[in-house]
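Below is one structure; the comments refer to it alone.
The complex appears here without one of its protein chains, the remainder shown in place.
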Amino acid sequence: MVGPKHSCGIVGMSAENNVVPAIQKSLMIIQHRGQESAGISVYNSEGAIDTVKDSGLVQTALPKHMLGKLHGTVGIGHVRYPNAGRVSRSYAEPLMSTTRYGPLAIAHNGDITNFDQLMEKYLFTGSSFFTNSDSELVTKILSKHSAQYEDPVKAIKATCAELDGAFSIVILMGDRLFGIRDPRGMKPLCIGKIRDGYMLVSESAALDALNGELIRDVMPGEIVEITPNEVKSYPYNINAPKAHCMFEWVYFARPDSVLDGKEVYHVRRRIGEILAKESPADVDLIMPIPDSGRAHAIGFSVESKIPYEEGFMKNRFAERTFILPDQRQREVAVSTKMNPIKSTVNGKRILIVDDSIVRGTTLKKLISMLRSAGALEVHVRVGCPPIVAPCYYGVDMKTREQIIGADHTVEQIRQIINADSLAYISVEGLIEAIDLPEGDLCLACVSGKYPTMIPGEVHRYQSTLKENF
Amino acid sequence: MVGPKHSCGIVGMSAENNVVPAIQKSLMIIQHRGQESAGISVYNSEGAIDTVKDSGLVQTALPKHMLGKLHGTVGIGHVRYPNAGRVSRSYAEPLMSTTRYGPLAIAHNGDITNFDQLMEKYLFTGSSFFTNSDSELVTKILSKHSAQYEDPVKAIKATCAELDGAFSIVILMGDRLFGIRDPRGMKPLCIGKIRDGYMLVSESAALDALNGELIRDVMPGEIVEITPNEVKSYPYNINAPKAHCMFEWVYFARPDSVLDGKEVYHVRRRIGEILAKESPADVDLIMPIPDSGRAHAIGFSVESKIPYEEGFMKNRFAERTFILPDQRQREVAVSTKMNPIKSTVNGKRILIVDDSIVRGTTLKKLISMLRSAGALEVHVRVGCPPIVAPCYYGVDMKTREQIIGADHTVEQIRQIINADSLAYISVEGLIEAIDLPEGDLCLACVSGKYPTMIPGEVHRYQSTLKENF
Amino acid sequence: MVGPKHSCGIVGMSAENNVVPAIQKSLMIIQHRGQESAGISVYNSEGAIDTVKDSGLVQTALPKHMLGKLHGTVGIGHVRYPNAGRVSRSYAEPLMSTTRYGPLAIAHNGDITNFDQLMEKYLFTGSSFFTNSDSELVTKILSKHSAQYEDPVKAIKATCAELDGAFSIVILMGDRLFGIRDPRGMKPLCIGKIRDGYMLVSESAALDALNGELIRDVMPGEIVEITPNEVKSYPYNINAPKAHCMFEWVYFARPDSVLDGKEVYHVRRRIGEILAKESPADVDLIMPIPDSGRAHAIGFSVESKIPYEEGFMKNRFAERTFILPDQRQREVAVSTKMNPIKSTVNGKRILIVDDSIVRGTTLKKLISMLRSAGALEVHVRVGCPPIVAPCYYGVDMKTREQIIGADHTVEQIRQIINADSLAYISVEGLIEAIDLPEGDLCLACVSGKYPTMIPGEVHRYQSTLKENF
Partner (left out) sequence: MVGPKHSCGIVGMSAENNVVPAIQKSLMIIQHRGQESAGISVYNSEGAIDTVKDSGLVQTALPKHMLGKLHGTVGIGHVRYPNAGRVSRSYAEPLMSTTRYGPLAIAHNGDITNFDQLMEKYLFTGSSFFTNSDSELVTKILSKHSAQYEDPVKAIKATCAELDGAFSIVILMGDRLFGIRDPRGMKPLCIGKIRDGYMLVSESAALDALNGELIRDVMPGEIVEITPNEVKSYPYNINAPKAHCMFEWVYFARPDSVLDGKEVYHVRRRIGEILAKESPADVDLIMPIPDSGRAHAIGFSVESKIPYEEGFMKNRFAERTFILPDQRQREVAVSTKMNPIKSTVNGKRILIVDDSIVRGTTLKKLISMLRSAGALEVHVRVGCPPIVAPCYYGVDMKTREQIIGADHTVEQIRQIINADSLAYISVEGLIEAIDLPEGDLCLACVSGKYPTMIPGEVHRYQSTLKENF
């Protein structure tokens, strides 16, 4: 897939020494999860929480001279993906507030699906809201429950019991650091050991950059608390059926991350191999759509024994367009971003491998460019089954209008993009590549069956889920 | 007095047509009340409130291209004075939120003196706070009471009943616009008629600029609601003793404003006349400290029949230092801001008139400069009695360390500043000049007796006050 | 006069110690001469010239952290007035270059009237130009002559011999510092002694701020060179007739400056006195147009024995509009800038004194505002004779279209602005107030006779001039 299709990224760290440099480095490692804004909060030596956050990439939003003023041994960080209509500095996280438990900062990855119901409930019981962000809602619910519970863990549990949807959250509460994962484990969050403490982070790749070690994932339905010396577990709903977002492996996550026990590069390469078995093609060479399709394409090449070539030059500068906030709206033509390498393409039968197809518009143009450059045939293989339904859990494909697969058959799509052949991996093939039970995955966007109640959509009934909620 | 000693300024407007240009103009007229930040909120045609606000002067914070996107027939505005330690974009007002009553924006001028007690109370009943601003506190209390009252006026009354201190507030609640003044009327707020509606504003000068007409002041202890066609009054505590801040007439307000029935220029000129009677001097000429001492000096000159001269050149550019946020810390020497005009000063016995003395450091330097320029004698007259006690109601002299009069006699001050003579207007003289009953004025900073309970300070007991609170 | 009508300001300093702070302070003192850009160049210890310059006020363009990197014992500075159509960072001065004499920086105040002829001449002999600024032209001519003269003073003399018009220039040539004044002395430039060296500056007020002492003016037609210990003089054309711009005393210069031996405040006050004699009026009070008319009004009041009052509140924030570069275009209505003080004005016969009238539009609005505020009569006295002809020497009134006096009689103007009476000081009165021989003044804008050859205009023939040029 070409173009942005992201989520957010979160970090939490508790250590013997100042955590700011390590949190900053971690945020750079998971920068791909969100380029809209970045922020860090730490608990300082005077008992308060300091925050630096702004719109932009980590290196812009968190400049050295600002980070130099932050100091603390426990803290959290966030990179934000620009949800449509919420592009504003006021939405940069962590979100700070003062509650009965003292200063508090929160960073969130996911989408609370019962947001509207909860907001209405709390408005009518005397709350007011400055934003319409999930993080403020979570803060407000948590502070409401604080009136009742002296123990913050109880208040967090009571809060989680009200939330529905996908959420991985880190909470800095004074000098205490909590991590939460929703009962289905839809968004990733793992626990790592670093030299002088422990950390929580959306993707394990950040641990490599810090010479840390992956301990385990936070369990779905678990609250953890980390200190420099230990990881405490407060399970609140760990028997619900899982629903890990399969798209993390297909596209979101870095290839060098390990999510819920499965390394992303390995999954993608296996997707390519399975694709080659399921839908072989008689071509001269295999080409990826850079950068997201490379692992899939290599897998296809190895399995099919057809040579792998880089046939597109990707302009890494053009891509930056959407990252600089004031340029986000600018259209940069596909021809500025990608150019076929003629000597590779000319006179060849080509198979291109992409990770997924959402709209299909870019792919159509790329195929046209390949033909102009002399390609004899252009075949397409896709590492994700046809996307047919919207995602309500944080992926930027929220309406059927954005999704070509919602109302076109594969053959229709093939004609639209003008490919000589088009094949997607099967759902079974994808499950085999990820190597987790089907029941543990969220496949809503390719099956139309949702793991939570979404008005107007089909609910994937699973008995355990019902009992627990 | 030389140097910043300000408050905030607020505006509210309800009219037949778009109010944004008129609110912006009003904010420019009351810009002297606050240069830290500026903001405007309006209720738009889609039922939401839009806000533009930023740090800086009105012209910087509210640029044309941003205001062009704001449109509404009812709205509020704010200019903010930079309270120490709260210099941050998050404190720019109006403060927007969503409550049971729908979208809400609030702008505030004053200081809630029981802030800490109220914050603690609400934290323990389940509220959380993003800032430590008075406006958020008011918003939170108001939203709490909203759970109980369907009628917002009742919730506002219940809110006001909890607040202590000085406050003038405008609240935009959906398409309804309320103005509030504290029961003592410490901060100004007046009602004006404009061509196609009504407005609320801190100072009447804004009405002149809009070709409007001053109707009356909001009564102390009154809530008003304005529409394009009428002013509704909801008194909540109008019998409490008044305590209008005398410093508004002495220094804060524009000379062309009329506050609680008294025109500021006229009061200042009368202060000069009374000073001339109380403490005459045998000098060759009367000179103001520009710009704040001019009206006082003209009054002194007219009464004493001693010629008025401009003996200081004030550098209007140097003064801007403290306004540009990133330059606020920079020290600009007095000699850059002020320079004596030698031909005026040389060989003369001079009397300089200033509005007030807080620290006295600048005055000392100015006297030294006059002597260097050849002045034979330098006498000082001050349009405000000796300031001896801090202000807790929003004026930037919060500790006795900042106030030379707190621990020095007039004679000691005269020696420190090296004047040939030094005299202040008497308290009685000041009251005469303002022409309001002593009991209607807050004279805390010159008397040490406070109109509200301030821990560690003397409370000016007034029986009515007790009964009403 | 209300509104901008400025020139540039220049400084040069050679001392035992780092001159950067003192140059910066001097630029702040002469900031009124130009707000478009500011810059400082110093010769550093490594034999190069370093420059900091940018658009904006001194405090914006020359921020502390940048000036901290500048260090040298000899240097120059500049503040620039925004000439129409030349508003660009590339025009900030000093202008640096490398010539045969090594590194060179130049700062200029004035207008070279034979610019076009000189540019064409040099283009056809192999020069190229990056800008169309006078300073680049001077640099190019100077470097051309450098090929011929080893002694830079000879090259400067040869350069000056080619220039016509108004120019005061400072040149930093390696570690040597030169000052130049055109043969007529149209623009000011004076020499001062400071604690550890000497300085050149457009206005003597800067010397006061540095505790310096005014030595003398640079003579018209003189080149001076200053070192920390002495002032060397290289006269090149000192017998030409003088033509000091009378507008410096009327409006441009600070009241506390002394130009060519005459203190500005004193001149303005005398203008008021003479106006009162020439054109008395039966009124209740005298009011200045702040800030520029104050000294004139005080003179009028003292002579006429009619009370002086401040009847306009001037909004010092609104005025800033034209200073912030990105806001320059914005129209701020007169009513935002000025407001009558009703108690002063109501029911009175008023005489307002302004320094000069160029367009008359603002004055018309102010008179209308006074009448609305209740003034019974409004009389106008003007401290400069009717301006009837353009200025080609650096004042921003370059075409007759901009000048109401060019095609209207005084009576017509009175009707247009709707004054009860209107009188200007006579040319003789102005000359008497300045107290210099008529032949030493440039009166072109009020007489239409120009001291230099201007195509299409009348040349004020003076025999000495002819012989010398």
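A few notes on this one:
So that you can tell them apart, the chains are marked A, B and C in the order they are listed, and the count of residues begins at 1 in each.
In the analysis below, contacts are C-beta pairs under 8 Å (C-beta built on N, C-alpha and C of every residue); 3 or more make two chains touch, one makes a residue touch a chain.
Predicted model only: the values in this text are computed from it and were never measured.
Within the whole complex, touches from the chain that is not shown fall on A, C.
For the chain left out of this panel, the touching residue among A:A209, A:V231 or A:I416 is A:A209.
Per the touch definition above, the residue from C:N44, C:Q59, C:T73 or C:S146 contacting the chain not shown is C:S146.
Screening A:I298, A:C384 or A:V446 for touch with the missing chain picks out A:I298.
Interface residues of subunit C with the unshown chain, by the touch rule above, are 89, 95-100, 104, 119, 123-130, 132, 139-140, 142-148.
Interface residues of subunit A with the unshown chain, by the touch rule above, are 25, 28-29, 31-32, 35, 57-60, 63-64, 205, 208-209, 254-256, 263, 265-266, 291, 294-295, 298, 301-302, 307-310, 313, 315-321, 324, 326-327, 330, 332-333, 335-336, 339-344.
Just so we're on the same page, only the chains that are shown with their structure count from here on.
Viewed as a contact network, the protein chains form an open path, each link joining two chains that touch.
Relative to subunit B, the most remote chain by averaged C-alpha coordinates is A.
Remark: subunit A and subunit B have CA centroids separated by 50 Å (rounded to whole angstrom).
Note: centroid distance subunit B to subunit C, computed from Cα atoms, is 37 Å.
Centre-to-centre, using mean CA coordinates, subunit A is 63 Å away from subunit C. The set of subunit A residues touching two or more other chains is empty.
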